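Only one protein chain is missing from this complex, and each of the others stays in its spot.
Naming follows writing order (A, B and C), and every chain is counted from residue 1.
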Amino acid sequence: MTILVVLSCVGLLLALPVAAIGIGARFTANSVIYGLAMVACLASLAAALGHLLADTGLVPAVTLPLGLPWLGAHFRLDALSAFFLAVVDLGGAAASLYGLGYGRHETAPRRVLPFFPVFVAGMQLVVLADDAFTFLFSWEFMSLASWALVIADHHERDNVRAGYVYLVMASFGTAALLLAFGLLAGPDGGYGFAAIRAASHSPASASLVLALLLLGAGSKAGLVPLHVWLPLAHPAAPSHVSALMSGVMTKVAIYAFVRVVFDLLGEPQWWWSMPVLALGGITAVLGVLYALMQHDLKRLLAYHTVENIGIIYIGLGLALAFRAEGLPAVAALALTAALFHVLNHMTFKSLLFFGAGAVLTVTGERDMEHLGGLIHRMPATAFAFLIGCAAISALPPFNGFVSEWLTFQAVLQGPKLALWGPKLLVPSVGALLALSAALAAGCFVKAFGVTFLSRPRSTAAATACDVDRFSLATMLLLALLCLLAGILPGLVIDTWGPVVGNLVGQRMPVQSVEPWLTIIPVAAGRSSYNGLLVFLFIAWAALTAAQVIHRWASHAMRRGPAWDCGYPDASPLTQYSASGFAQPIRRVFGSVVFRATEEVDMPPPGDTGPARLTVMVHDLVWATFYEPVARAIGILADRLNAFQYLTIRKYLSFVFVALVVLLLALELWL
Amino acid sequence: MTVVPSDAETLVLLIPLAAAAVLALLPGYRVTAWLNMLASLLTLAVVVALFIQPRPAPSHYLLIDDVNIVFILLNSFVGFTTSVFSASYIGHELHTGRLTPVYLRFYHAMYQVLMFAMNLALVSNNIGLMWVAIEIATLTTVLMVGIYRTHQAIEAAWKYFILGSVGIALALFGTILVYKAAQPVVGEGLDGMVWTVLMANVAHFDAATLNVAFIFLLLGYGTKVGLVPLHAWLPDAHSEGPTPISAVLSGLLLNVALFAVLRFKLLLAANPQAIMPGPLMVILGLTSVLFASLMLYRRRDIKRLFAYSSIEHMGIITFAFGMGGALANFAALLHMTMHSLTKSAIFFAVGHVSQVKGTQKIADIRGLTETHPVLGWGLVLGVFAIAGLPPLGIFTSEFLVVTSTFAREPLLAVALVVGLVVALGGLLLQLNGVAFGPPSAGTARSEASYLPLFAHLALVCAAGVYLPPALVAWFQHVAGRLG
Amino acid sequence: MALVVDLLTQGLQLILVLALAPLLTGFVRKVKARLLRRQGPSVWQPYRDLLRLARKEVVLAENASWLFRTAPYLIFAATWAAAALVPTFASGLIFSWTADLIAIIALLGSARFFLALAGMDVGTAFGGIGSSREAMIASVAEPAILMMVFTVALVAGSSQLSTVARFMGSPEVGLRVSIGLALFALFIVALAENARIPVDNPATHLELTMVHEAMVLEYSGRHLAVIEVASSLKLLLYVSLIGCIFVPWGMAASGAGIADYALGLALYLAKIVVLALGLALFESAIAKMRVFRVPQFVGAALMLGLLGTLLLFF
Partner (left out) sequence: MDKIVFDIAHLLAGSILLVSFMMLYQDRLSALLNLFALHAVLLALSVAWQAHVHAAPHLYVTAMIALFFKALFIPLALHRIVVRLNIHRQIETVVGVGLTMMLGMGLAALAMLLMVRITPDSDLLGREDLGFALATVMLGLLLMVTRRNAVSQVIGFMSLENGTILAATGAKGMPMVVEISVAFSILIAFIVIGVFLFRIRERFDTVDLQALDQFRGEQG
């Protein structure tokens, strides 16, 4: 029953494009599409949550006579699917609500409206699919729909290029998954997940599947070095789609990884955790370092997605390590942390992209160097964005902190591991995680500080006003979710106890029964955290302090000019810019990671011309992995292109040579 | 001859032949265009009847079995839709002065001759007759390719002609060798060339003769399939001829040639001492995929672009047939069907595009989705279909080819996948410019009918989501017979 | 009844850290002055400063937003919460499980986050320079201290400070290299986090060298007072942390008698005095570093922390 509700929601979403094309009036179409999409998402969300909370152990499944007829399209809603479906639906509903307002500013709604619901439906189908064909079909379909959204603004050259890189990378990922499922299904084509689960896989082929999954799911999720498309494509789409892509679609990729590695492949081998952990750690740190180098707000957020994917993969890697060594309780902790981060990242990344979208709508600017001071003109947006920043920077009492804290708790269980490889890797990855968290905080100081604080750097920023109420409502709701999940984490993580239980054989202790809603991952003596008390105390202390001082000391206030060192009326350009802010960090980390160089072009003494500072940042990942491939294809294409311009005689000689070679082969080998 | 044959298998041949004769005599392109459509429709109807009715017993010359009826059906269907497209398309060529009424008459007559030749090749139970049919098809298409009489067209036709003739000669030598191999077993005379007889006795044939024969046949008919390195005629012939002919070439003629290769593959596979024909086909197929996918990047002519894409897809189909096995054969059949539908749809779209933009140069076609949303998105959909993206049919067949191969020959599957991704990259790179970005000049409405284009796309799309179980069962049955 | 006592002890801890914080600052200043052969202000001077600041009118920069005005209270609250969660004279207080050491570090991170934002708000070059440098230092210091936390947590089998303190006070600890490394790392990070020499100079107003002072440059009146309290609290927190982890002797366990509490309190004060003396001595003996030497300095702490952690895995 549940699954039928969910599938009919998918059906509704799939039918919406027809309506989008049919309804001529732009305003109505916008309201109808996003309204209905939101309704569908909410209905599906209710069904998924209901299924997850009821935890009856029943797994509704349905087979539709679609796709390969001898196989059918299998759909199944187990706890894992339900959890990710809830994440997709929540993100989809939020994006739809936001779209109700944001979509009205769209210049070419016909390039957005038909694809938006289809994109959401594609993601829902991926998490529901229960056979390889349906899964890959939905997976690629999802990519395709999002591609259309990425190039919605196709007059921008960069967008089309971003869409190109994206779709090629997506197909690369799909190809890897295709091979993985080919291996899993075996030569007889046992494509159903049930068949795959039941089959036994040799260690070698299972390891190959893991490698292919890291390529396939990793490229969609944005694992370094497969992330390059992500910071191009995510910002190019309309902002609510960026939110979906960053916040939700990457999670669907995580789902694919979890589904195959934790569910379909059976018991992990001891070393599997190592590549996952290493990639996760590298991704987390590199993602945030890249983000720090950006001054395009949306691109910065996209790079942060890369970082957070790294954090999630660290959690998954830990879970694999513990599970492989027969420590299901700790594995449950790590997996819970990873899943919590999945949910958290969805909320705050959507929130942040919505914020960036709001800024983009009212100022037309994504470049932070042209923004500033928006907190005065967009206070509500600024407030919500600030909470998002705090949450993504893993600051208590918000939700981002709790999931990272749980991950740290899992890292601290590292000594329980017996094998040297994972054992040594775990603390190192812990260090990388800590590093990325610290850098993220710095990065969001920059993002918020340069965009919303300080003085406006352009007239667009100086004359902005706050956005429509739909957008604001979405952002504030998500901000509330960030807070609630941060202060009541016990209630939240209990929701997916069954998911974890199914995947690693044991679930975390039930948290909601602890006093004061504390979360105690392992034992009370080891570690505990109570977001509620922290929040209440901070609120109480701040309010009391303010009250006491205002009551007993002074509340007088006067506005005056800022300290100007004796140079009044300084131009806003004298403020710290986004790249200026990142300069110290670039110096510390960038010289190694990005081969960043700074060149100062100082005019000779007496010359009044300006000095120039040129900063060169190289993307080593692009240079190492992609450029050679692109160049090789280019060279090959050029070389082979000569074959288009040969004489007939030469073409004939190909035929001749082919004949002689084959006949010779026949003569020599037989 | 006064005897009117009543059986449908002869009608399949007679209708196009008669139509060709009539069309060659009638002036006035509107009437001939309609007649052309009508004849194609009639053929299609007969083929459907043929499909439904029980299989007739094979004669010395003609044979309808479960395998070739699939090809015939596909052939007649695409032949019909193309004639619909052609009817609305070719008038424009007359208006722009690219064709004269005389040539138009010739064009329509040749169209039916081509249909006849292809059907003959498919229904023939005689490897000699099949050879003759394919030769006729070659000659016909050579004339059609050169019909615009521009330098480029004549050059393309000439190239096609020479390469095709050499291919044909090699195929004939192979055919003679097959007869030589059969002669000691089945005796002299006609029986030595009858396919069903050959199949029944092939196990006792001399394997060494068959081996040499197969190499000649593979290269001979492979030239017509457009397998690399025998492909050189294909891109030029596609780009210089009239667009409906490009659609027929890509969608049908290549299949017919492939069918010929397939027949001899079956023959060899049934002889235990002969070489395995599969690996040869796999190698040629893979070479074609990799080569053609790289060639996509530097194309400047839109029709030539899709011609290379045809080479790529014929490579995939050959690869899959070469791999063999029920799943791969099924995938190959499905892929062939989907490719025929999609590629002809793409050529329809390209025909529209070149009419509205007045050029075939990719660099001069820009932002199509903006100036011609329906056409532009139709083309985008077609390219996505051909690139193997869901929800379109080729995704299914590529899924099956790759997954079934990977479990057996991982390295081959990886190579194939590399080819597929590279090809997607190339196609998309070109599509990006054509369909998106600021539009180029040329906002005239297309006068030709969109119906065939979207009918094909709708079929491909529907097949991507839902394959009727009856069709699948049928294909599986055929795939099983293909070994 | 026990609950009331527990609550009272917890309350005492809260008030104690708040009350002691300015004193510690004053004491360090006094000792440093004496080491430089100056008379120096009274140890009570910080209290007077705070009172005066609190009574003064706030002069707000024209561009300052609501964030600028609320940030001091948030910073103060977060720091206070963190400081109150570090066991001082007694372990196992009623709310000690609210947050473990990782959360305490993160709370300090929250405070720093808002401080850095406040520095950016007015839109002057100074605020930016301060925030930017703070972000750089924090990006190394925070992982360093987390590594220290890992070391300690792995030794004690817990990241809960009460448990850690109990464990470190027990004889089963023994002498471990890792703990020494952790102490060293914590000391370096404490210097960096509290804007002490050689990382930053709490007394400087020379623009190009300052970090912390640059961020709070635009603050005045009660806002500045609150921020000053917060930084004093932070210093106290680190001192208490070192005391709690590395010299946890004499700390009263939960449910202990009055005498134990008194002893714990006395010993706590003694620990503060000793550590403050050490800090003053160190600061007097060393010179301020260039800004870009700082990451190397703090990075050394990160490496030590990581080494300490890795050693524990062997």
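We take it that a residue touches a chain if its C-beta (ideal position, glycine included) is under 8 Å from a C-beta of that chain, and two chains touch if they have at least 3 such contacts.
Bear in mind the structure is a predicted one, so any value in this text is a computation, not a measurement.
**Student:** Can you list the shown chains that the hidden chain touches?
**Tutor:** Within the full complex, the chain left out of view touches A, B.
**Student:** Looking at the full complex, which residue from B:93, B:240, B:312 or B:370 touches the chain that isn't shown here?
**Tutor:** B:240
**Student:** Decide which residue listed in A:8, A:512 or A:644 touches the omitted chain of the complex.
**Tutor:** A:644
**Student:** Any idea which of B:9, B:301, B:370 or B:398 touches the chain not displayed?
**Tutor:** Here the residue in touch with the unshown chain is B:301.
**Student:** Which one, B:29, B:77 or B:179, makes contact with the chain that was left out?
**Tutor:** The single option touching the absent chain is B:179.
**Student:** Residues on subunit B that touch the omitted chain in the whole complex?
**Tutor:** Per the touch rule, subunit B residues meeting the hidden chain are 126, 128-129, 131-132, 135, 139, 142, 151-152, 154-156, 158, 161-162, 165-166, 168-170, 172-173, 176-177, 179-181, 183-184, 187-190, 192-193, 206, 208-209, 212, 235-236, 239-240, 299-301, 304.
**Student:** If the hidden chain were put back, which residues of subunit A would touch it?
**Tutor:** 644-650, 652-653, 655-656, 659-660, 663-664, 666-667
FYI, only the chains that are shown with their structure count from here on.
**Student:** How many angstrom between the C-alpha centroids of subunit C and subunit B?
**Tutor:** 78
**Student:** So, what's the distance in Å between the C-alpha centres of subunit C and subunit A?
**Tutor:** The computed centroid separation for subunit A versus subunit C comes out at 35 Å.
**Student:** Touching two or more other chains, which residues of subunit C qualify?
**Tutor:** none
**Student:** Residues of subunit C touching subunit A in their complex?
**Tutor:** Within the complex, subunit C touches subunit A at residues 51, 54-67, 70, 73-74, 76-78, 80-81, 95, 97-100, 102-103, 106-107, 109-110, 112-113, 116-117, 119-129, 131-133, 135-136, 138-143, 146-147, 150, 153-154, 157-160, 163, 207, 217-218, 221-222, 225-226, 291-292, 295, 302, 305-306, 309-310, 312-313.
**Student:** Inside the complex, what are the residues of subunit B that reach subunit A?
**Tutor:** Where subunit B meets subunit A, its residues are 158-159, 162-163, 166-167, 170, 208, 211-212, 215-216, 218-219, 223, 229-230, 232-233, 235, 275, 280, 291, 294-295, 297-298, 325, 327, 367, 369-370, 373, 384, 387, 389-391, 395-396, 399-400, 402-408, 410, 413-414, 417, 420-422, 424-426, 428-429, 432, 436-438, 464-469, 472-473, 476.
**Student:** Considering only the defined contacts, which subunit A positions touch subunit B in the complex?
**Tutor:** By the definition above, subunit A touches subunit B via 65-70, 110, 132-133, 136-138, 140-141, 144, 151, 154-155, 157, 160-161, 163-164, 167-168, 171-172, 175, 178-179, 181-183, 185-189, 191, 633-634, 636-638, 640-641, 643-644, 646, 648, 651-652, 654-655, 657-659, 662-663, 666, 670.
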